[in-house]
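This structure is in C-alpha cells; I'll ask about it shortly.
Chains shown are a subset, placed as in the full complex.
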Amino acid sequence: MSFKIYLSGEIHSDWREKITQGVKDCGLDVDIKSPVTNHEASDDCGEKILGSETEAFWKDHKAAKINSIRIRKYIEDADVVVVRFGNQYKQWNAAFDAGYAAALGKSIITLHDEELTHALKEVDASAVAVCSSPEQVVEILSYTLK
Amino acid sequence: MSFKIYLSGEIHSDWREKITQGVKDCGLDVDIKSPVTNHEASDDCGEKILGSETEAFWKDHKAAKINSIRIRKYIEDADVVVVRFGNQYKQWNAAFDAGYAAALGKSIITLHDEELTHALKEVDASAVAVCSSPEQVVEILSYTLK
C-alpha cells in the first residue's frame, strides 16, 4: 500500500518534476497526483466541454467545478498534501486546498521561500513541515518511508 | 436557535460593521463571530503571552496557533461562513478558511470585487453565493431567515 501524495499549487516552476524524480531516485513506494497543470486547459475546460458563456464569471465557474472533481478526489485520498506557493500570483486555490486538507486532518507540507513566511503563517501553522526546497520534501518522504 | 455566521478575511475596511449593522436593522436572529481583527494584537499574541522568539518564523507560528483556537471554533460552529477578499494583500488565511469551511460542508458566501473573479474561481466555485457588497450579504441572510 503506497503512500499517496498530492501536489497542490504553483504551476510555473518545475518543483513537481523535482519531487517526482527525487522520490523515484530514492525508490520510494509513493503514488503522486497533481491537478491539471496545463494552465490553458484548466481555464478552458468548462467552455470547451459544456459550451461557451457570455459572462467570464460563468466560464470560470464551469471550469473550476470540473477541475474540482480531480482535486477533491486526490486530496481526499492523500496521506500527505504538499502545497507550493511561488513568490508571484495570489494562488488562492493553493491556500484553499491547504484549508480543505487541514479540515480533513491530512498531513500537510508547505513549500515556499522564506520571504512568504509572514503572509503564510496560518497555512504554515497547519503544516507538519515547512520546506524551502523540493529536496527537503523528498527527504521528509524518504525519512518517513524508510 | 440563531443562525451562526462567521466573517472571515480582510480587516482593512468596514465590511464587518456594515453586515453587523444590516442584520441588526433587519432584526435577524443571527449570531455573528469574527477572528481577532486587531492586526497588531493578532500578530503579537504568541510572543506577548508565551515569550519572545529570535526567529520571525516561530513568532508567527506561535501567534497563528493561538489565533486558530478562535477561528476553528467559530468556523466549526457556523451555519454560514462569509469570506471577504480585498483587492490588496494576499490574504491566504481567508482562502484557507474557505477551504476549511468547504471541507466541513458549510454554506460559504464570498465577498469581493469583480476584478478578482478569475483569481478566486476555485473559492467562488465552493460558494453558495458570490457577493460584491455587504448589502447583498445582508439581503441573502434576510431572505434566508424571513
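Each chain carries a letter (A and B) given by its place in the written order, and its residues are counted from 1.
Note that in this section a contact is a pair of C-beta atoms (placed from the backbone, for glycine too) under 8 Å apart; a residue touches a chain by one contact, two chains touch by 3 or more.
Note that the coordinates shown come from a computational prediction; the quantities given were computed from them, not determined experimentally.
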Open item on the list: Of the identical chains, 2 are shown. What's the total across the complete complex as given in this file?
Closed with: 8
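Keep in mind that, in the parts below, only the chains that are shown with their structure count from here on.
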Open item on the list: Quick check for you: after a Cα superposition of chain A on chain B, what is the rotation angle, between 0 and 180°, in steps of 5?
Closed with: 180
TODO: Could you tell me the distance, in whole angstrom, between the mean C-alpha positions of chain A and chain B?
DONE: 23
Task: Touching residues (chain side chain B, partner chain A) in the complex - done: 56-57, 60-61, 63-65, 67-68, 71, 85, 89-104, 114, 117-126, 130
